[in-house]
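One chain of protein is taken out of this complex; the other chains stay put.
Let's turn to chain A:
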Amino acid sequence: MAAGVATWLPFARAAAVGWLPLAKKTMPKPPVDKSSKSDEILYVNVSGVRFQTWKNTLDRYPETLLGSSEKEFFYNEETQEFFFDRDPEMFRHILNFYRTGKLHYPRNECIQAFDEELAFYGIVPEIIGDCCMEEYRDRKKENQERLAEDTEANEAMDAPLPPHSTSRERLWRAFENPHTSTMALVFYYVTGFFIAVSVIANVVETVPCRPPKGSVKDLPCGEKYQLAFFCMDTACVLIFTFEYLMRLFAAPSRCKFMRSVMSVIDVVAIMPYYIGLVMPENEDVSGAFVTLRVFRVFRIFKFSRHSQGLRILGYTLKSCASELGFLLFSLTMAIIIFATVMFYAEKGTKGSTFTSIPASFWYTIVTMTTLGYGDMVPNTIAGKIFGSICSLSGVLVIALPVPVIVSNFSRIYHQNQRADKMRAQQKVRMARIRMAKKGTVNAFLQYKEDRDRHSDNTTLCVKNRSAFEHQHNHLLHCLEKTTNHEFTNEINYSELCMTESVGYRTSRSTSLSSQQGAQNNSTGCCPRRARRRAAMRLANSTVSVSRGSIQELDTLHIKSTSIPPQTRSSLNAQMCDLKLNCGEPDFSAAIISIPTPPANSPDESLPPSPAPVPGILRNTRATAYTHDNVKISSL
């Protein structure tokens, strides 16, 4: 029930006195109103901005936070007010909802921020008033599309290979993402080349060549060099067949693959050849055989695997299907009307070309699309009048749906471009996050060394660590004690493991993903240590190592941990004796500073004196190593 109705309830109850004289049975007792306090003004302090409202106003919606007893949790006895540590601008809209009964969506606010506020205050977004509902829905849909694209792109594109992928899975990945391995890239270009060759051959074989000796008529090249063209065609078809069979073998779901558009195009492209092979040289069927050759031109559609623009075009046309359908329908209507009119207008003329209504269709189409071939021309005055009306209306009817299609195309194209930009940004972001995580690990290892070295608990740098850091380090320490294993960082791990994991990491790889994958892959020799590493990762970042996880960034925002010494040193000159990062842990500054290529800083950050403690060495090597990684990623 609406809020206002609650105001009228006492009135409706009072009006029930009118039933009393007619009542057949006795009335039930009314409920006891416990809170019989009269209306009072409540004070709500939202981040310093004080709002005041009647208690009744808030009680209108008892299922929300402010209308129920949940707000008691936020009551501050000293100041006698309810304190909320949220955005006061947004709160204004929330409070207006209570006052007027209608929730409005402020157009200049971010849709996610608004949703979060609504969720906090326990208000369902469906009550947004009609005036703002459309805007809200549009923005929300747009936002969801954007986020869905990001996750999809992340998963699809450079997702690291699972460690134990079969050859079949690897093959499929090579087909879908050609730039993951050189072999795939080579195959991709080879098929592209052969598609082009095949299409050009189809075209050229119809061009008239000089006739052979003894004949006068011009022959098409296809017949003159029949053997050559046949060999070329065979080669192309062999390549296409091989590709198709490979894809069929590698596809994770064969049925789905066979139903997909690209595979249908593939089949249509190669079938004519095989049909031509098996068909005998019969006069009757050679006509049909010629028709089949037409289908060879569909090979050009195979280019859509190679070109994203073509795919976008196809997707646009598909999404504009309704507009195109409308265009077609209205054109058909107009054609029939005008053809009929023209036919009857020109009926009497001698030698008129408008022999029947279907014959007039051709005239109407040519006129409406303003082609005007001139093979059919009206001669009577009426015919000319209607012909001119026909051409004018044709322009209008065709022009109407075109802007819709264009705007759709533009939207999809921009979405695609944005997706590409996002992917590039994502790589940089991931690099930053990884560096920050390493910093956390290093900080903890430093803490452990401090503890071990200065067991009397009076280090110079302890006071510079925040309470948060202390508690976090203590927590990790507790975990170590629980599992009776210790945290190390990657370099130590690889040293101790002495496996090919080092080889993986220092090898040149074109993308961080393979490096990431390699780290995950190094389960070879030390499964126990691998689990420990997994535990360490888990402890350091409360989320999995999967990329594109927004939670990672959130978690890091909460932690005000120290960052790798190399970047800190570039920001503040003071350094500890032990060359540790003892500056103010200012994480937000770190995020801003990291994009400036950290490659500049390693030289100055490497501590000039070789520290005796192996931990330091480990750290510096780790930092140097980190830089290598980052360098590769930013390329």
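Note that a residue touches a chain if its C-beta (ideal position, glycine included) is under 8 Å from a C-beta of that chain, and two chains touch if they have at least 3 such contacts; residues count from 1.
The rule is simple: contacts and distances are computed from a predicted model.
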From "Potassium voltage-gated channel interacting protein 3", "Alkyl transferase", "Cytochrome c oxidase subunit 3" or "Cytoplasmic tRNA 2-thiolation protein 1", the hidden chain's UniProt protein name: "Potassium voltage-gated channel interacting protein 3"
Across A:26, A:167 or A:482, the one contacting the chain not displayed is A:26
Given A:7, A:144, A:182 or A:322, the residue that touches the chain left out of view is A:7
Considering the whole complex, not just the chains shown, which residues of chain A touch the missing one? 1-2, 4-5, 7-24, 26-27, 29-30, 33, 36, 38-39, 54, 56, 99, 344-345, 347-348, 380-382, 385-386, 389
